[in-house]
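Only one protein chain is missing from this complex, and each of the others stays in its spot.
Think of it as A and B in the order they're written, each chain with its own count starting at 1.
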Amino acid sequence: MTSLFFRELKIAWRSGGGALTGVMFFLAVVTVFPFGIGPDLNTLARIGPAVLWIAALLASLLGLDRLFQLEREDGSLDVLLMQEWPMTLVVGIKCLAHWVVTGLPLVLATPIFGLMLNVPPIGIAAAMLTLLAGTPAITLIGAAGAAVTVSLPRGGLLIAILVLPLVIPVLIFGVTATNGAMFDPDPFTAPFMILCALTLFSAVAGPLAAATMLRHSAD
Amino acid sequence: MSDALTEEKRSQGFWAWLTGLANPTRFMALTDAIMPFIASITVLALAAGLYMAFTAPEDYQQGETVLIMFIHVPAAWLAMMCYSVMSLSALGTLVWRHPLADVSLRAAAPIGAAFTLLALVTGSLWGKPMWGTWWVWDARLTSVLVLLIIYLGIITLGRALEEPTQAAKALAVTTLIGFVNIPIIKFSVDWWNTLHQPASVSRFDRPAMDAAFLYPLLIMALAYMLMFFTLHLMNMRNEILRRRIRTLKIRAAEAG
Partner (left out) sequence: MKVIAENLTVARGERHIVEKVSFSLDSGEALIVTGENGVGKSTLLRAFCGLLPMVAGEVRVENGPPEASLAELIHFLSAKNAMKDSLTVAENLSFWKEFCRSGYAEPGLDPEQALDTLELAHCLDLPFGYLSTGMKRRAALARLLVVRKPVWVLDEPTSGLDARSVDLFSRMLQTFCEAGGILIAATHLPLGLPGAKSLEMKALTATRANDQMAFE
C-alpha cells in the first residue's frame, strides 16, 4: 500500500507540480477578495478567516475530478479493483496522497495569506489548525463525488456542484472555530471538536461510498 | 569558430548573426566562452554595490531600515524588466519564429518570479517598521502581487505542456496578453485603491534623492541587471540541455 501512496506522489509531482497549482489558486482567490470588499484592513481582519477557509475549500476541490478519471482512462482502475486489497483502502490511500499534495500545502501557506489579510497571529494559528483538521474532510467527501462522476467527460464542474453542499458543515465549523479563537466570548473547542468529528466521519463514509461507486462504474 | 562568426556578421549584418545564433550548438559555444567573464563582472558589481550600500549614511527618518531599499528597489525594477524580456521573446517566437526565443522566455520566467517575490518580501519587511503592518492593499503592492501571479501562471503552463513546440506558442500568447494587461491592471488598481482609501502610505515622495543613496542604488541596479543576464544565460543553457536529453531519450526508445 505504501507503493500506491508513493506512486501517487510521484505522478502528482511529475505532471506539473500539483502542490504548486493548488497554492497558486489559493493565492489568486485570496487576492481577489480585497478587490471586491475593499482594502480596509480592519474589515479584512474581521472576515479574514472566512476568506482563508473559502479559498482553501475551492482550492481543495481542484483536481478532484482527475482522482479516479485518469486511472479509468488508462485502464489502471481495472487492475486496482481486481487485487486482494479492499477498494475502500485503496480509495483511502489515494485520498491521503491527494491531500498531501493539495491540502497540506494550503495549510502551510496559510500564514502568508493570513498576514496579507491582516489576521492577528492567534487567528492565523487557529486557521492553520482548523484547516489541518478540516481539509481532509473536503478531499474525502470529494472522493465520493469523483467516483460518481468518474465516467463523465466533463465531471469537474459537476463534482463542485455535488460536493459543495455536502461540505457546508465543514466550512461552518471551521470558520466558527477560527473566529472563536479570535473573538473572546465565542468558544473554540466545541466547534473544533465537531470539525474533527466531521473529518473522522468522512474518513469512513467517503472511501466506502467511492469504492462502491467505482466497483459498479466499469463498462 | 569565432572567426567564422565575425565573418558571417560582417557579410550579412546583425540580423544574419542573430539568426545564426538559432543554432543551439553555436549558442552553447558562444555562451560557454563569455560565461566566466559575465559571471565575474556580476560578482564584482554586486560586491561593490553591497559595500556602498552598507556604508551609506542612515536616513534621518527611516534609520537603518533604509538599507532594505538597496535590495528592494532594484528587485522591483528587474521584476518588470524581466517581463519585458519575456514579452520580446514572445514576439520572437510568434513573429520571427526564432527557435531560441522560446528557450529565452521559459528561462526568464522563474528568474522574474524570483525577483518579484524578492521585491514583495523585502517590501513587506520594510513595511512592518514603516507602516506597522506586513501588508497593505496599496495600489503598487497589489499590482506587483498580480504580476507575481502572472509569472506563476506562465511557469505552471510551461510545466504542464511538455512538448516544447506545442508549448512555445501557448506560452508566447499568454505572455503577450499579460504584457498588454499589466498597464490595465496597474491603472485599474490605482483607481480602485484611490476610490476606497486615500493614499495613506506613500514612499519616496522626495523628488531628489541624496547622492549618498542614489549612487549605491544605481550600482545595485546594475549588479542586479548583470545578475539577471548571467542567470538567464545559464538557465537558457540548462533549457537547451534539458531538451537535448529529452530528444536523446525519445531516440533511445526508438532505437530498440
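Here is the rule we go by: a contact is a pair of C-beta atoms (placed from the backbone, for glycine too) under 8 Å apart; a residue touches a chain by one contact, two chains touch by 3 or more.
Since the structure is predicted, the reported quantities are computational estimates derived from the model, not experimental observations.
Peer 1: Which listed residue, A:Leu20, A:Ala45, A:Leu58 or A:Leu81, touches the chain dropped from view?
Peer 2: A:Leu81
Peer 1: Which chain A residues would touch the chain omitted from the figure, given the whole complex?
Peer 2: These residues of chain A touch the chain that is not shown: 3-4, 7, 10-11, 14-15, 73-76, 78-85, 216, 218-219.
Peer 1: When the complex is taken as a whole, what residues of chain B touch the one chain not shown?
Peer 2: Residues touching the hidden chain, for chain B, are 162, 249-250, 252-256.
One rule holds in what follows: only the chains that are shown with their structure count from here on.
Peer 1: State the interface residues of chain A toward chain B in the complex, per the touch definition above.
Peer 2: Residue list for chain A touching chain B: 15-17, 20-21, 24, 27-28, 31, 34-35, 38-41, 44, 115-116, 118.
Peer 1: Under the touch definition given earlier, write down the residues of chain B that touch chain A in their complex.
Peer 2: On the chain B side, the touching residues are 124, 133-138, 142, 145-146, 149, 152-153, 156, 159-160, 192-193, 196-197.
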